[in-house]
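Just one protein chain is left out here, and the rest sit where they should.
Each chain carries a letter (A and B) given by its place in the written order, and its residues are counted from 1.
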Amino acid sequence: MAEDRSVSIEVVYRGIFQKTLAQRICRSVVLAARKKGHTGTAFARYGDSPERNGVPAKQFAVVAADELELEASMAKYEPSVVDVSIAVDDTLVKGVESWAWYGRQPIWKPVRANGWLLVTSDKKPDEVLAQTDTAERPYTLGIVPGGASFAGLWVYKDDHTDFRVLGALAKILPQWIALDDAKAASLELAKGDRSAVASVQYGYDSTTMRPVKAGEGTSGHEVLQFKKPGWTTMRPGIIVEARKPGERNPYYKKYGARTMRPVVNFDTCIKCTMCWLDCPDECFEVTPEGHYEVVYEACIGCGICAQVCPVKDCIVMVDELKFTDNKDKWQLWKQDRPTYNAWFEDMSGVSADPKRGAAGSVPPNANPAANPTTSAGGDE
Amino acid sequence: MAVEVKPKETSEVETEQLATGCEAIAEAIRLADVDVMAAYPIRPYDGVMQAAAKLIANGKMDVEYIVADGEHSQFEIVKHACAVGARVFVGSSGVGWFYAFEAIAVTAGLRLPVVAICGNRALDDPGAFGTEHNDSLAVRDLGWLLPWAETAQEALDLALMAWRVAEDKRVSLPVAIGLDGAFLTHSQHIVKIPTQAAVDKFLPKFDLGDRLLHPDNPITIAPQVDQDWLMEIRRQNDAAMRSALGVIREAHADFKRIFGRGGDSPFLDEYMTDDAEVVVIGQGTLSLPMKVAIRRLRKEQGLRIGLVRLKWFRPFPTEEVVKSLRRFKAVGVIDRDYSFGSPYYGGVLYNEIRSALYSQAKRPVIVGFIAGLGGREIEQPMATEIFEKTMAAAKGDLAAGDTCHWIGVRE
Partner (left out) sequence: MTTEIMPAQNLPQIKGVKDVPYDELFVSGHRTCQGCESALVMRHMVKASGPRTIVLGSTGCMYVANTTYYTTPWVVPWMHTQLGASGSAALGTAAGLKVLMRKGKLKNEKINVIAFCGDGGGADMGIGAISATLTHKDYNCLVLLYDNESYANTDIQLSSQTPYGAVTTFSPSGDKKRLMHTRWKKNVPGMLAAGHPESRYIAAGCAAYAVDLMNKIRKALELGGPTFVHTLDPCPKGWDYHPQYSQELGHLAVETGIWPLYEVMDGVCNLTGPTRQIAEGRKKRKPVYEYLKRQGRFAHFIDEDVEHFQAQVDKMWTDWLIPGVIPFTVPAKDVAILKIDKKAKPLHEEAKTA
């Protein structure tokens, strides 16, 4: 597929929360390119469906010079190679595990050499790069300013993320998406609201590009890969072995679905069991002293534990990008309480001292934009 | 209702009864020590359920007999009983069979050896209680084994074969025995009922091995899959169906040894074919009027004609069918079913036979006949017409060849 004949773009996003956003981006790519007479297709990856809140999913836009060229991208579930991958939540750079046996794939996996990885983030490029798997080939990392835009199925949160992204695309793919066309398409999508045009311009101007060489990034993320068995070794009768007691599903860990993770103040914990009881993902394990610690290999960051915990700021949800591993933490608290508590305070922005407690409501470093809100009402 | 005739003690192993095909199957259920069966009323199959109920009420057999709220439930109930290791039996007819279609499809997909009868009946609307084979045939691609019986005796024998073959670990696929409505389901014939001892020699205990759903065997059966897995699973079904041919042959040989009947071939029943130039082929009770016609036309006109009756439609015994049919100049395929819009507008069997013979260098002319739909009797004039047309095709009259004829239809 020659670069001048067609271009493929994928949007990697948090299922459900960013489904509409991804759809808007992919459609606007095709519609913007159409203004120059190009043809194109936009589609969601069938295997992601039905999407699940937080579980990484992908949608695609392919633009081609003509219908014949476009055929190479039809009747496929996903392009094997893309020119641009857009991660609309920066925690996705820690890797994509979409379903069982999928493994954990680096965010840049389908991106061609010298392609682009655009990431919406409030952070600096090097902060984001520090959490991205070691590059196997060069690409350009582009940071589109703004926090992750989360919404729900029925009520869309229109914070112009899609327009900013389109502006960034116009910057890197001018031969396919002219800036003026991006603006025109956005204006139509925004039903005449001219601030959309300003957002396109903002994305065009303010996306920070950071070329990445092969070898840059982190090797600290888990290698999670599988080889699928064939029909002669698969058990007859559509049968798989059950999980053993105490085992967690090795084929699907799901921690890649979280944007935030809970940190626990064991000093203030009253061992009420509610976090353990109410966790839909069986993420808590009891410690010898009766505390409940989070198994970070399983936690998907739903935040229920933080909500049901009766002690203020005993469990605090923290931006996932602040963490570089999935190690469970109670042992550290047990062996070296001051170090653990310092870590807790550093991560959560909340004092670990049971007497002091947190006077304020929202910890300063929890990114409000990373908190999916509801629609009407929401966090009231 | 089975009327017991004074046992003739014709052999060491058997007694006799005057029984319908349905009642004969009920005896097979008793002899096979079926564990669970699910019933729902629809004609003409449900005679088997009525007969079974009597046997249970009178203490002749111990089976969990569940009257379901519909055919879909009926087939789901036995499917799940089977999964926990119960030997099961179920059945339906016509649109009832179709009401269970979802369950029927997945039973094969799950490789569960459910044994059923389909009392073949026309699909209504338009409604008729008489026999057509489309109900059974509709599932022909899904992995069910599909044999057809000619007599009540064969119905009983096929039922015993069914559990034996279905439950064999090399197969582990469900079986639906086709019984022509009215002629077989409801007519009483002299049937030899085997003894329990003989059946126990033929039929081993049902053993799911490590596929048993039980707390001592922790498994998950049928997780959701996608395009990365499904082809492999289907390939396993394909392999199982291929194995079925060999397993049927083995079982047939055993059956003959123990019970002393079953014919030369497990798959085909040939009648006066040794010197035949032209034969007809079909399945079920249509063979009976055709055999009468063969004897009559041979006597009256000296025609060298014969009949091949197909006993197993799935797995299709391609090798046997080819070896048999390629000897003849012409073959008339009688379909007691329809397949609207198919090649040459032929019935299901017609197109399968053509496909089986396609690669043979020397192959007979094949003529298709649609006959006996809705239970219409195949009367002797119709049988004569079928042979006349087939003989014409043998002589090179192509107009009678690459086409299909509706027999006995008022214009």
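One rule holds in what follows: contacts are C-beta pairs under 8 Å (C-beta built on N, C-alpha and C of every residue); 3 or more make two chains touch, one makes a residue touch a chain.
Just so it is clear, the model here is predicted, and its values are computed rather than measured.
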- Query: Which chains here touch the chain that is missing from view?
  - Reply: A, B
- Thinking of the whole complex, not just what is shown, which of A:12, A:82, A:274 or A:314 touches the missing chain? A:274
- Contacting the left-out chain in the complete assembly, out of A:12, A:144, A:306 or A:347: A:306
- subunit A positions in touch with the non-displayed chain are 15-16, 47, 49-55, 99-101, 152-155, 240-254, 257-258, 272-274, 277-283, 286, 295, 298, 300-304, 306-308, 317, 371-380
- Message: Suppose we count only contacts with the excluded chain; which residues of subunit B make the list?
- Response: 33, 35-36, 38, 62-64, 66, 68-70, 72-74, 76-86, 88, 102-103, 106, 205, 213-215, 217-226, 228-229
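We take it that only the chains that are shown with their structure count from here on.
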- Message: What's the distance between the Cα centroids of subunit A and subunit B, rounded to whole Å?
- Response: 56
- In their shared complex, at which residues does subunit A touch subunit B? 47, 77, 99, 101, 228-231, 234-244
- Note on the structure: Counting only contacts in the complex, subunit B reaches subunit A at residues 109-112, 172, 210-211, 218-223, 225-229, 231-233, 235-236, 239-240
